[in-house]
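Left out: one protein chain. Kept in place: all the others.
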Amino acid sequence: MIAHRAWHWPAAVAVLLLAAALGIAFGTVRLSLAEVMAGAVGTGDPLHVTIVQALRGPRVLLAALVGAGLAMSGASLQGVLRNGLAEPYLLGVSGGAAVGAVLAYAAGYSGYGLLAVAAFAGSLTAVGATVLAARAAGHGARGDPRTLLMAGVVVGAFANAAIMIALANAPGNTVRSALWWMMGSASDATWATGAALALMLSVAGGALVAGARDIDALALGDEAAAALGVDVDRAAPRIYLLASLVAAATVAAVGLVGFVGLIVPHLVRAAGIRRHRALLLAAAIVGATLVIAADTVARVALPPAELPLGAVTAILGVPFFLAQLRRFRA
Amino acid sequence: MIEFRDAVVRYHGAPSPAVNGVSLQCPAAQVTAVVGPNGSGKSTLVRVLLGRQPLAAGTLHVDGTDRRQLSQRALARLVAIVPQREEPAFPMTVREYVALGRLPHSGAWRAETPGDRDAVARALTRTGVEDLHARPTDELSGGEWQRVRVARALAQDAPALVLDEPTTFLDVGHEMALFELASTLARGGLAVLLVSHQLNLVARFADTMVLLERGRVAAAGPPDAVMSARVLEAVYEWPLVVIRDPASGAPAVVPLRRSPS
Partner (left out) sequence: MSHSRTVVGVIGCVALAAAITLAGCAPREEPSRAVTDTAALPPPVDDFRHEAPRGEARRIVSLNPATTELLVALGAADRLVGRTSWDLYTPAVRRARDLGNGIRPNVEAVLETRPDLVILYGSEDNVIAARRFRDAGVATLSLKLDRIGQLERAALLVGAAVGQEGRARVVVDSVHRTLDSVRAAVEGKPRLRAFWHVWDAPIITIGRGSFLHELVEIAGGENVYDDVSTPSPRVELEDIARRDPAVVLAGPVGARRIRSEQRWRAVRAVRNGRVLVVDTNLVARPSVRLGEAAVSLARLLHPGSL
C-alpha cells in the first residue's frame, strides 16, 4: 500500500501558493507576476492595484478557505459515517441554506451579510431537523449512521419542495438572484468575509483536527470505537455538528459548491494518508488548491461572463464517479 | 477482573429481559467462556461491558471499580475487547490497523512513542501476523483478519481480553490456533473472557464455562461439570450425548440425528 512521503507536505503547500499566485494573476485582465507583486504592495497602475487588492486578493483567500473547510468537513463525515460517498452537505446543510437564501431574496433582503446569516441559519435549522428526525426514528441516540443519512435525504427533499414553492411565484430577478446564489460564486468576496470564515475555520476546523483520533476509531465501527476508548454517543454527534458548521459557514460565504468535500478526501487517501489528523490537514491544503483553481477557471473560461463556481466543481464529479464505477467490482 | 453480579438488561420494546440475573466472574490468568444458544444473552454481556447497553439492574465491576465510574478510555486500558464483526470503511496496512490499538494510551497531539512501537510489534508477533504487516486490510483472508483484530486488542496492553465469537470465519486450523493463543495469554496472566458457541473447543481450553439460557445462568463451573448431557439437551433443545474425547481427555458433545437417514 502506498505510504506518503515527508516531502509531500511542503510540495502540497508549494502547489497551493502557486495556485494562489496564478489565481491572482489570471482573469479578464491578465497580470504578470511582477504586476501582481506591484499591485499587492500598492504601486504601479491603479487598475492593477484595485484588481489585486480589492478584487482577486479577497477572492483567492475566500476560495482557499472554502476549499479547506469543505475538504475537512467531507473527510470527517466520510470517516465517522464509514462511507466514502459522504459529503459536507449530507445532513441538510445545502437544502437548509438554500431555503434561507431564497426566503431572504423573496422577502426583498439581498444585502450580502443578511444573506449569509439567512443561509447559515437555514443550514443549522436543517441539520437540527435531520438529527431530530434520526433520533425519533432510531428510538434513541444509538442509531445506525444510515438512519442519519436517510433523515438527511428527507430534510433535503423537504427543502427542495420549499425552494420550488418559494420561487414559483417570485418575480424574475428574485429567481435569477436565488439561482445564481445556489450555483455558488466567490465574486462577492471581501477581506471581511474572508476574516470571518477564517475565524470559523480555525475554531470549528481546529476542533475537528483535535478530535481526529476519535474519527480513526469511529471509522472502524461503533463497537470497535467503543472498544478503543471513544465515547461514541458524545464523539459522533460532536463531529457531525462541527463538520456541518464548517460546511454551513462556507455556504453562507459563497453559496453551494459541490464535489470538493467528496473528492478531496479520496485524493488524499490515494496519496497514502490514512490517519485522520494528517488526512484532515492534507485535505485542507488540497481542497484550498482545488477551489482556487476552480475559481480561476470560472473566471477565465468564458470571458467576459463568469461561470458559477459550483458549475466548475460539478464538472469534477464526472471523472471522479467514473473512477469509482471502475473500482466497483460487482 | 471482570465481574457481573445479578445483571439484568432490557432492550427497548422487548417483552422479556435479554439478561435476567446473570452473575459471573472472569478472574486473571484464566479463560472464562460464556456459551449458550442464539439469543441467550452472551453478546449482550459484551455490549454492557462496552458501554453500548446499560444495565437495568445489578452491577458490573472491572478491576474492582464500578463500570459506570470508568471513562471509556479508562475501560479501554483495562479491557481489550474484540467485538463480533468489524469492517473498516477504508483499508489500511495491518500495521497501521494494529497501531490503532494504542489509541486508549495516546493523547490528541502525541506522536507514536517507542513504547507504542514495541507494543505493536509484540502484538503482531504473538498473533503470528508479523509477515502481514504491510498488507492492506481489505486483502486479508477471514482467518488472517481475525488474527489481526486480536493483534489490535493485544496492542492495547490491557490486563483483560474479551473475544466475542472469535472463530466465526475460521477453519479448523485457525480455530485451534486462536484457542491456543487465548490459553497461552491466560497462562501469561491475562483475564480472558471468551464468548463462543463452539462447545467442544471451549470445553478443551476454558478453565470455567458459564452456560446461559434465555438470559439466565443454566450452569457454571469447570467444563466437566457444565458439560452434562441432561443440561445441554434441555438448553439446546436437541438430542445429544456427551463423550470424553479420547485425544484430549476433555468432554465433547456429539449431537444425534432426529430424522432417519
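For clarity, chains are labelled A and B in written order, and residue numbers in each chain start from 1.
The rule is short, and it goes like this: a contact is a pair of C-beta atoms (placed from the backbone, for glycine too) under 8 Å apart; a residue touches a chain by one contact, two chains touch by 3 or more.
These numbers come from a predicted model, not from an experiment.
Looking at the complete complex, one finds that the omitted chain is in touch with A. Listed residues A:V13, A:V41, A:A136 or A:A192: the one in touch with the omitted chain is A:A192. Screening A:V29, A:A136, A:A301 or A:A323 for touch with the missing chain picks out A:V29.
The missing chain, though absent from the display, is touched by one residue of A:A6, A:A305 or A:L325; that residue is A:A305.
Here one chain is not drawn; of A:V36, A:V60, A:A166 or A:M200, the residue touching it is A:M200. Residues of subunit A that touch the chain left out of view are 27-29, 46-47, 50-51, 54-55, 110-117, 120-121, 124, 168-169, 171-173, 176-177, 180, 187-188, 190, 192-193, 195-197, 199-200, 203, 234, 237-238, 241, 245, 249, 252-253, 303-306.
Keep in mind that, in the parts below, only the chains that are shown with their structure count from here on.
Note for the complex: subunit A touches subunit B at residues 1, 3, 78-79, 82-84, 139-140, 142, 210-213, 216-217, 219-224, 226-232, 269, 274-275. By the touch criterion given at the top, residues 12-13, 47, 50-52, 71-77, 80-93, 96, 100-101, 103-104, 106, 108-109, 134-136, 153, 156 of subunit B touch subunit A in their complex.
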